[in-house]
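Please see the structure below; I have some questions.
Here the complex is missing a single protein chain, while all its other protein chains stay put.
Presenting chain A:
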Amino acid sequence: MATVLRSRCAFARLFTRKSNRILNNTIDSVTGLIPESQSVTFLTRQYSNYAKSPFADRITEQYNYEIVKNPPEWKYVERLMPFETIPQVIPKESYPGQWVPPKDEAKSLPFFISRTKNHDIPIYMETTFKGNRRITKIKKIDGDIWLMNDEIKHLLKTKYKRYVETRVHELARFIEIKGDYVNDMKEWAYSKGF
């Protein structure tokens, strides 16, 4: 019983002290400042809890600033904005970064591989069954896909001297080659000018 009473008293003491502070902090009696109350200029000080921290008063709600319209620094902001579209490649004399530009002569061929939005050639390797099955996939083919299939088969057969299995999907416009022939296919596509 005694402990309960003591704790109640403690609560009462705490409450009265708090209420006194609050009364001191009212708008009507700003003049009666207690020494503990401080302005928020001490930004670096951090208190562990609300109870121990002094009451903030004279809080600056509106800081003085200037609005600069059409600022000269706006070019730095524009530089940081993300691309709306992927930028077009400006033609150069050489491309040391191993990127190969498409050639115009490829447009006259009976088949065509268009570039991806990232200006890359859409030839990929697909591995399944934990890397045991490797399939080279050529996507985004236009024109005579069967003619292209024959040419690829002939090319790989002359190079590797063995039969190469392919699968042509006319509707989805891709050719799948069984085996890892990605570098060969890329080399062939760049030589054709795709």
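What to note about this one:
Just so it is clear, contacts are C-beta pairs under 8 Å (C-beta built on N, C-alpha and C of every residue); 3 or more make two chains touch, one makes a residue touch a chain; residues count from 1.
By definition in this document, contacts and distances are computed from a predicted model.
Here one chain is missing from view; checked against "EBNA1 binding protein 2", "Large ribosomal subunit protein uL15m", "Probable metalloprotease ARX1" or "DNA sliding clamp PCNA", UniProt names that protein "Large ribosomal subunit protein uL15m". Across A:46, A:98, A:132 or A:158, the single residue that touches the chain missing here is A:98. On the side of chain A, touch with the chain left out of the figure occurs at residues 19, 22-23, 25-27, 41, 43, 50, 55, 60, 63-71, 73-77, 79-83, 87-90, 92, 95-99, 119.
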